[in-house]
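Pasting in a structure now, in structure tokens, and then I'll have a few things to ask.
The other protein chains are all here in position, but one chain of the complex has been omitted.
Our next item is subunit A:
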Amino acid sequence: MSNAKAQPKSVLWDWLTTVDHKKIGIMYMVAGLFFFALGGLEAILMRIQLMFPEFSFLGYQTYNEVLTMHGTTMIFLAAMPLLFGFMNFIVPLQIGARDVAFPFLNSLGFWLFLFGGLLLNVSWFTGGAPDAAWTAYVPLSSDSPGHGVDYYVLGLQVSGAGTLIGGINFLVTIINMRAPGMSMMRMPLFTWSTFVTSMLILFAFPALTIGLLLLMLDRIFGGAFFDVAAGGNVVIWQHLFWIFGHPEVYILILPAFGMFSEIIATFAKKRLFGYSAMVFATLIIGFLGFMVWAHHMFTVGMGPVANAIFAVATMAIAVPTGIKIFNWLLTLWGGRIKFTVANLFALAFIPSFTMGGVTGVMLATSAANYQFHDTYFVVAHFHYVIIGGVVFGIFAGMFYWWPKMFGYRLDETLGKIFFWLFLIGFHLTFFVQHFLGLMGMPRRVASFLDGQGLNEMNLISTIGAFMMGVAFIILVITLIVSRKNTDNVDDPWDGRTLEWATPSPVPEYNFAQTPLVRELDALWHEKYEGDGKMKAAEPLDDIHMPNGSILPIFISLGLTVASFGLIYSTHVITVIGLLITFGAMFVRSIKEDHGYHIPVSEIKRGKGER
């Protein structure tokens, strides 16, 4: 087996066909980082345009396209896939499983996301990207000329299907595949938050799917769901979008919360304070996340009763979130805090996210929201929670889990330079925007007039954005130059959870013998109360593994081809694409595939190498 991998062509084939959750996780990470860089470049372009009043760097139409693609890319193609990368790689290890429940579907989910993301970006080369902002409010989006918004609709539809499949897969995995002794209340917080996030995906994404479907019917097949003149209604889109869109922000932040819980506990060398309260708070946030969508629509004319109800419901979310903040602080209290880069990001998250959280409560104040809404105050708020929460989480997770995922430790010195530049740049960019908004700067403006008192703060904001850009380049350099640090990678941080019980890089079967879990923080328990090794829950035996498959790529490719057919209303191509997809599904259904076994002898060899 190992000599087969030596040939380069086979390596490529191996990655294209893999159903191994770890390789899929890595592919999510790589693709996510690529899209993050792209979305970041778009952000820089916007900030250059907004550096000076009435500056013309991008045209106004181009600004709107860059704006739309920045938001869409960052949310759907960067933040979510990066989190999915961690979930894929880490969750099965944390629960002591050999893989996810449906490895084939896992691979399908990834390829759907990637093809959908690429499809969306093809629009740059075919006469203009979507230009109606990431929320695509109708009728601006339904009437938008050209094909940009068609790419938005179909790109998101394809990648959204991938996300939904991924979410279901995680639910089944976490419910069914936990190692003996790993009860729900012994699951690490990252696994818990993945579980809740997957539930949110399961219930939220269908709303987006329906919204996109209606928009597609309006744009491509002359439907009139959103055409007021024909009896349609434009507010319905906003409800559908936010019934998806609000849970979406919790889909992003909950996994980050999970990561911080693990990282802070590890580097404080303390058990997470109030574990059950943390789990409960996660569930409550997940539930309330579905009850508040209309706080994005206070100014759309829902009337004072609805506005008041949604305002109060939104404020309620601050309570479980506050519980979490204090639990993290109390986890640190009495600990022995080590300032690694991973922990620096986790620690910087606490004040940064608190600032984003309190502006959230301010925004929830409906009568005041009439002033805040659709201004730079909102831009500041959501970047504080998304960058200060989600992106800091992703960076913390990268520095924390990189040794496990890639087999080398990231350089701490370069990492710290990256951290400080990014942190300062971030606050510089977004803090002043709170004031810009209240001083009369609407959001989504392609420029601003001179003499309106907005010049200085916009310049400061752009300088901050450049700092973040430089920081990101340093991160990329760090990822490359750290490759020599291959020592001490199995358990470099004195970890508490099961993933640190595996060797790095992790063998394809994860655990030679399924571990027996005896406590929360299973590995820590064995290290400090036992002999330092996980007890085995089964005798050493041959391990059954699934075979790889190229079919997920064909299924995804078929849908992408069909999308082009729809975008250009060339339905021959639509049919060809669908034939590819259903053909590949058919092959999958009739072909018998029993997987293969890894013999004990090889497993023993793997254990010996360690």
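In the analysis below, a contact is a pair of C-beta atoms (placed from the backbone, for glycine too) under 8 Å apart; a residue touches a chain by one contact, two chains touch by 3 or more; residues count from 1.
Heads up, the rule we're going with is that contacts and distances are computed from a predicted model.
For the chain that is left out, the UniProt protein name among "Nitrogenase iron-molybdenum cofactor biosynthesis protein NifE", "NADH-quinone oxidoreductase subunit F", "Cytochrome c oxidase subunit 2" or "ABC transporter substrate-binding protein" is "Cytochrome c oxidase subunit 2". Of the options A:I175, A:I210, A:A224 or A:A308, the residue whose C-beta touches the omitted chain is A:A308. Contact with the omitted chain, checked across A:H21, A:H147, A:K270 or A:H427, is made by A:K270. Check A:T18, A:T375 or A:S504 against the missing chain and you find that the one touching it is A:T375.
Looking at A:I24, A:L45, A:A132 or A:L288, the residue that reaches the missing chain in the full complex is A:A132. For subunit A, the residues in touch with the chain missing from this view are 59-61, 63-64, 131-133, 137, 139-140, 143, 228, 232-235, 268-271, 273-277, 299-301, 303-304, 307-308, 311-312, 315-316, 318-319, 322-323, 325-327, 329-330, 332-339, 347, 350-351, 354-355, 358-359, 361-362, 365-375, 435, 438-440, 442-449, 451-453, 528.
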